Each structure stands twice: as C-alpha cells, then as structure tokens.
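Have a look at the structure below before the remarks.
Other chains of the complex are left out, but the ones given are in their true place.
By letter and in written order, the chains are A and B; residue numbering begins at 1 in each of them.
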Amino acid sequence: MKSLLGWILTTFVASLIGFGLINTALAVEHDFEKIKKNYYDTHPGKGSHGKFWEPIPIQKYWNPKDFYSPPQTIKGEFTQADCVGCHQTTTPGAFHAWKSSTHSDLEAIRKLPDSDARAYKKQKISEVENNLRKLNLLKKGESLKQVGCIDCHGGVGVTKLDHAKALVMPDRVSCGTCHLNEFAEAESEKEQEWPQKQWAKGHPSHAVDWEANVETATWAAMPEREVAQGCDSCHYQQNKCDGCHTRHTFSAAEARQPEACATCHNGVDHNEFENYMLSKHGTQYLTMGKTKWNFEVPLKDHVNKGGYTAPTCQTCHFEFKGEYSHNLVRKVRWGFNPTPEIANNLSHPWFEDRKKAWVQTCTLCHSESFAKAYLDTADKGTIQGLNVEQSAKKVVNKLYEDGLLVGQKTNRPAPPAPEKDAAGGFFQLFWAKGNNPSRIERLYADMWEHDVIKHYKGIFHVNPGGYTYSEGWSELMRGYAEIMDEDTRLREADAAKTGKKATVSDASQLYNESILGGGGLLLMIAGTLVGFPVFRSSLLSFRSKRSKLSGK
Amino acid sequence: MKSLLGWILTTFVASLIGFGLINTALAVEHDFEKIKKNYYDTHPGKGSHGKFWEPIPIQKYWNPKDFYSPPQTIKGEFTQADCVGCHQTTTPGAFHAWKSSTHSDLEAIRKLPDSDARAYKKQKISEVENNLRKLNLLKKGESLKQVGCIDCHGGVGVTKLDHAKALVMPDRVSCGTCHLNEFAEAESEKEQEWPQKQWAKGHPSHAVDWEANVETATWAAMPEREVAQGCDSCHYQQNKCDGCHTRHTFSAAEARQPEACATCHNGVDHNEFENYMLSKHGTQYLTMGKTKWNFEVPLKDHVNKGGYTAPTCQTCHFEFKGEYSHNLVRKVRWGFNPTPEIANNLSHPWFEDRKKAWVQTCTLCHSESFAKAYLDTADKGTIQGLNVEQSAKKVVNKLYEDGLLVGQKTNRPAPPAPEKDAAGGFFQLFWAKGNNPSRIERLYADMWEHDVIKHYKGIFHVNPGGYTYSEGWSELMRGYAEIMDEDTRLREADAAKTGKKATVSDASQLYNESILGGGGLLLMIAGTLVGFPVFRSSLLSFRSKRSKLSGK
C-alpha cells in the first residue's frame, strides 16, 4: 500500500517537475547517476558541424570534457596538502580565493549563529553530506571538513592525484556530485518544450548553450577560430558552473548580484544588463542595494531578510510561482528574440500561463493591475518593433529575388561551409568578402539581430531609453529609413539602366499593419507557401543558426 | 505700521522668489492651497493634441490625475491596519520598502541623537506637522506617528478608505500636503522665463515635463502608443514625486546619489549620467563616494558633514548662490539643447548672471579663475559644435527646396496628424514610411537631436571623450562628411539626368565661420526673413516639438 502510494506520488511529482510546474527545490530525491548519464548523453561534444573546425588550445578550458588533458610539465602524485603547498606560491591568487571561500573551512560555517545570514549553509552542508553518503563518497557518521583542490580536480574524497594523468577541470557533473539539487534544477532546463516548436527542446537556456554555439553554422564556418572562440567564452554554461560562481571563490553572494550576469548579458543582441542598470530597478540597486542589501541571504529571503527594495536579475529570473531554482526558463515567453512565430501565438495557454507567472512575480512589489498593464504594454510594443523589422525584411528579400543587390551578379562569394548564402543572414555579422554582404543586407541583419532584440529587451526590462530613442524603436526607424532609401536608389538605378519605370517596393506596404492576425499574417504565410525563394533562404539563414535546435 | 512693513517685506520676498533670486528654503510661508490651485490650473491633462490619442492602461500610473480609477476587484472599506494586513502578503516588497522607510516610524527619527546624520529630519517632521496643522489635518498638540499607506492613497489623516472608490495614486499635491517647501520649490520652476523666448515659460523643467510630452506633435501622432508611452515613463515628474524618491522608500539618501537620475538622464539626447560618471567628478564618486560619503546628510552639508570630495548631479543642479532647493533651473543657460537663439544672446544679463552663479558653484572647490576659464571653454566649444550642425542643416534644407531628396517626388508620405512634414524633423527619429525620412534627413536629425547635444553636455560635464572623439565633435564631423557626400552624389546624379553642371552646395560655405555675429548670423537671419521655406519648415519641425511651449 505504502509503496503504491509512493509510486503514485513519485510519478505525479516527477510529471509536475517534467512540466516545470513545481520547483525542484522541494524535497524531491534526485537521482545523481541518472542526471549525470543524461547530462553526458545529451552533450553534443563538437556537434554536427564538428568536421569543419578544430579546437584551439584555450577551448580546453571552456569545454574540458571534450578537449582537456593534463599538462605533462608536472609529474607525480600529490595530496591536497601538496596542492596547497605548491599553488599558494605558483598561483597565490587562486589559492587565496579558495582560502577565503566557504569551501575551505566548513567548520566555520557550522559555527555560525542562526542569526547570521549565511546560517542556511549549515543545512546546505548536511544536504551535500547526504548526497555524498548515497554515492558512497562519504562514510556514515563522517562529516565533510573542507572541499579542497583535489576534491574538484581529482574527485570527491580522492586522497592522491597523478597530476599528469588524472587532473581534471571540473564540469557540471563535478559540481553536481555535491550540489545535486542545483545540478538537477539547472539540467531541468532541457525539459522546456515550445508549443509551436519556435525553438528546439531545451532552447534557449544555459543548459544547452554550448550546443547552441557548436550547432550554429556560422560559428563552425568562421576561419578565424580565435575570434569564433570568443562566443565560447560565454557559451560554456552547459559545461561548467563557474560562469556565475567564479572560481575559486564559488560565491553564492557574488552570483546573486546583477553584475554576475554582465559579462555575457550585455551588448548588441542581449543588452539585459544595461537595461536593468538603467531601469528604476537597477538604480535602486545602485543607490540602495550596493551598500544596504544583504546578498548573503538566499533568494527566497531577499525581501524580508535581505532588505532588497527592488528586484535583481536573479530575483525575477530564478523565480517561478514563488519558488527559486537554477531553472531560469520557466517563465520564458519571447525568449532570445521576438519572432512572428511567437507573436502569433501569445494567446496559446503555454504563453498565457507564463504571463500569469510573470504577473505573480511582479506582484511581489506591484499591484496585479499594474503588472498586467505593463506586461501588455511590453507585448504590444515588442510586436510594433517586430512589424518594422519584418517589413524591412521583405524589402531586402525582394531586392535579392530581383538580383538588384550591389555586386550581387559580379562579386558575391558564398560563405564558407557549412554556412549557406542568404540575404541578411546571421553570418553577415561575422563574415564578409567581396560584396557579400551588401550594405543593405548588413543594415537588415543589424535590425533583426540587434535592434528589434534591444527594443524587446528594453521594454521588458523597463528601461525607457532602451526601446524609445537610445536603442530599439528609433534605431529600427533608422534601419527602415536606410533600407527604403537604398531600395529606391537601387531600383531607380536599375530603371535608368533598363529603361523601365522604377517601382516603389511593394514589400514596404506591410509596415504599420499588425503581423498578428489579419492580412499581415496571411501575407506572410502565403509568402512561405508559394515558395518565395528569397524569403525562405532568409528564414533559412536564421534557422541555420539553430538548425539542430529548432527542428525545422 | 507693522502690517505695512509686513506687506512690503512679503511683496519683496515674493518678487525675489518670482525672479528666482532667493532660495525658497528660507523661512517663507508658502500657501499650500494657492500652489495646489496653480498646480492643477497649469496642468495640461491630455493637452492640445488630446484628440489624436487615447491613453493606454499603463499610463494611468504615470498620470493618475487624469487617467487613474481604482480597481473594482477589491471592495470594501479599509483601515491602515487592513492595508498592512493584506499588502504585507500580496505585495510584500512594497510593504517592506515602506516598513524600512522614515515614513513608517517617525518616532525612531525623533529619538535620533543630534550627532546622527539624519537628525535634521526631526526639524523636517516639525515642519510637516506645522503644515498639517494649518490645513486642519493635524490637531494642535497632536503629533504625527507614521505616514501610512492610507495617508497617501486616501488622504492625510483618513482613517477608512473605500478601496474601489476612493483609492488614489498620489500626485505632486499629495506629497506637497506634507512636504510643502519641496512642493513650492519644485513648482517654482514654472516661473522661469527666457529673455528672448528661446523656450516657453517654465520650460525646460521637471515641473512641466508632462506638458512637454503631450504638446509634442510627434508623440501624439505616433500610432504605436506602447512605444510612445515610453516617453511618459520619464516625462511624469510634473505628475509625481517618485521619479527621484522611489516608492515605497521615498528615500532622500537615494535621491542624492547620481544613479537616481540615470533612468531618465542617459542616452542619445541627454547623456548627462554617462558624462558625469566618466568625468573626474564621477570617478571620485565611484572610487571614494560609494563607500565613504554620507548621503544621509542634507545637500547643504555635503562637504563639511557628508565628506564629499567631488560634486554629484544634485550638489550642482539643486544649488543656486549657495542655497539648495528642488528648483533645478535657476542656473539653466543652454538648457536642453544648443540653439543659435541661445548662442547669440549669451552676453545678455540673464545669461551672464547665470554664468556668474555657475562660477560660484564651481568655486566650492575650484578657483574663480579656473571656473571662468572652463565655463568659457565650454561655451565656445558648444558654439563650435553648433556651427557644424547649422551648416549641415542648410545643406539638407537646400536639397529639400530643390526637390532632390531620395524619393521626395515619388514616395514621401506625410507623417500622421498632428505632425507636419519637414526636412530633418524631430518626427523622423520616431516615424518612417516610404522615403520619409530619406537617409540624409535622418543623418541630420541625429546631428541636431543627438550629436550636438552630446557635444554640449560632454563639454559642460567635463567628460573629455564626450565632446572630442567618442561622442560629440567627432560624430558631428561624421554627420557633416556623410551629408556632404550625399549632397555631392545627389547633385551629380541630378546633373547627369538634367545635363546641367552639378554645383557644390553653397549651404556648406558657412562651416567654420562663427554663427555668432558676423556673416553667419546675418545669413541666418536673412534666410529666415526672406522666407527660405525649407529652412522654416525645418525650424517648424523643431518648434512642433514644443510648439505650445515656446510661444513661437
């Protein structure tokens, strides 16, 4: 009886987790071996474009699983004491960071009074010890004294390490051996499924960000490997945990601060950091948070114990229905970038439910009516920006179809394999030769990959300048005006040459009509169905970035 | 006799206040009812373009006076205890922010030792209590215990609130009921008058920033209301006080830090925040201020008690002749953007006096000779940038006059009403269709609305890169070169078509000659007088932004 009930409960809970409906921080018993197996099974290694590129030396640090082997310069077997003895001189900064960390002295944590903000770590240590006991890495009754160099670079509980043979650079599994809940939470991002397959399963998320990179044709095609690997230096969260918890401090308090996200989440196509910092939320953090909020408290206590008077990246994106976890995609709606495939489906329950979850997040401080009003504003404003981008796309594709791009017939080399040519393709931001891309294509590539994304992220992060005039809308207007200007010139020049009358590009007519429902959507579908070749090739270029990922 | 003297004194003081000559923080008795009446009388509501747009839901929070009504989801009458009872669960972040604020526990302030930096607030509480007693909102002998939810969302001293009927979102008057001095100071910005009517009375200032927005034709014309409202999310200081004193903390210490200004004062046409932060002043704040300066002390004590070793936004812009107040425009000279109408009148006593007031500000730290030298440099450098922008303007206007803009005769739709077409108009930053704007116009729009403003703000905020190469001058040079390049191409193409000889645009000849005095000014005046239609229409486009405001 008891076991049947247990089975029912477990299945129910597991399915809830599968659907992302409950937080994995609940007292769910995670199976380390199973998660570990799935982690390695789903890791793409070099991916399907692997034959087109070879790793450069630095990449062994971003993906140690596939590329790392120990240096042959240091021979011999070493204990933890040896590690410390040598590295406190050879790499004192790394040693010191560890020495000042929680890892170096668990006893100090155990002695913390309950009033200390870090006291919750006592429970965390017990949790870790339980995990290790189950894996026979810690004996019953034994307690963990320290997490030393050798535990991560050799294996938990290892006492001697052959430096030239057995040294490892830790991956998610290494950290997950102790931090099982966090590992399970983070891996659960892979369960995400988009209702209309806007993205492949699990995408976009930290859990598959390495895959996202190696499956991007442009990245594999780039001859300049040292530039290409620059993308890895953010796209390695799938491989390691120190993107947020910097080695060798591995601080939770660090990872709770907005700047922890800044290295990767800034710039032309994901300027979340700038938007947050310039929002009222960010200025609260900068004026009040820096000196008065306590980042040592767990996220769930940020208001009542931490004294936060505004959200951070973490308090919104780790939260889902009041629970906090390392699965950051449970409220994802527009994802990385706005597309018609998302815009046209926002009334689907999948999107509606997630919007409700966002309303709940905002009501931590704001009224429901405020939260709904703002989220509606942000959805509509995003679609307005998307309309502009889509209108420009038609103009560029029509020029390509008509063979009127500058140099299109005289000097347009194809991009290197596995990338394929397309008007305004993603590759045109990273590769150029002859007249590929032509000016107008690069203008469009910036619109779809930069401006409309900034527009969307500006409005959702409540940064006024981010979607009105400094970035976003006003830049989309510039792109549109430039593209229309080019279109007119190219068509007038062609007309002068051929003696025909230049025509205003029909493609521009869509602008200012909604792509949602109505004629806009029909036109778009029609364009696809009748086999608009350029339109398709451009879509392809977008798909090529995530071909394996979107299943298209 | 006594009353006559009183009358004389009052009149004298009032006139001084009217002319912005003395600080309202002096022991002037402000008349709340009169200021309140004037506040509502001068508020434009939807403004003169009101028929062209309807508010969207989120706007009720930016302008509650005109658009807010309570939600009908919560029925019943509630006390302050009820507010807290419910909202500490439904919106705990808001509750906590208030709970940690001065408002929630005035007794705690009263108990502060005089040595505490916040001790000045004891005096502030007495001041507030006096104001309330005069308004019969507090009985004689009674003292204020707390400023609770209900005092702001219902009315000071209200004990029961009908949530569905009487709930209000506070406006300037709500805050001003207690904080009368601050209200009076802030409202006194409306008294500002420009000697040559460069701006309408009161403009530009926080006190009329909502008016500035709704009277901008482009804003009213934009079909994308969700993008347009982005402007409101800064342009609401006329309506509310929480732009600087964020709800529900309402912290003075927060509002004294530079980041408090950042959400609104950053970006393409008012990058004051970036300029400050990168200036020596800003780096002092970032290195020394963040941890060592005490933002709890009132601005007037920032040097001797607060330990500031550099100015903040607030210490310069709230100050006038040694006094600090919420009237920030008493030293305004170039205002929002440099124009010939200002450049040509800097020797007028109005401008000279304000320059002297700036010298006094700078001498808090710098010698008078340093201050004068720098301010002269900044004036001259600003005019140099203005010269470039004005030269470019003539080139663009001439092309428009000659009908040579790309698509001008074939595909130039007019902007939506109430906006009107013009070459290089303000609207071209926010609206585009067909070949309106053409590329060269957008280039010029960026010059006058972005680059010359950044140039001016960079030099005045002492950010070297802000006016030399990263922004400002070098960008003006780019704009000018691009415009001249376009001009030559368009005229050569026209010449090829018509068989006439292409001419170098005369309009460019002005460049590098001062617009101050001499030929430049005469040409400019002549251009206006003889009815240069394009020139006027472009001026008009600028005027359209602030048509009601400048009285032109």
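As a convention for this text, a contact is a pair of C-beta atoms (placed from the backbone, for glycine too) under 8 Å apart; a residue touches a chain by one contact, two chains touch by 3 or more.
Given the structure is predicted, the values throughout are model-derived calculations rather than measurements.
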Same sequence throughout, 2 chains drawn here; counting the entire complex gives 3
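The rule we apply is simple: only the chains that are shown with their structure count from here on.
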Touching chain B in the complex, chain A uses residues 277-280, 282-284, 286-288, 290-291, 303-304, 307-311, 363-370, 372-374, 376-378, 380-381, 384-385, 459, 462-465, 467-471, 473-474, 477-478, 480-482, 484-486, 488-489, 502, 504, 508, 511-512
Chain B contacts chain A in the complex at 56-58, 60-61, 71, 73, 90-94, 96-97, 100, 223-227, 229-231, 233-234, 246, 249, 251, 253-254, 257, 259-260, 262-264, 266-269, 290-291, 406-407, 410-411, 428-435, 437-439, 442, 446
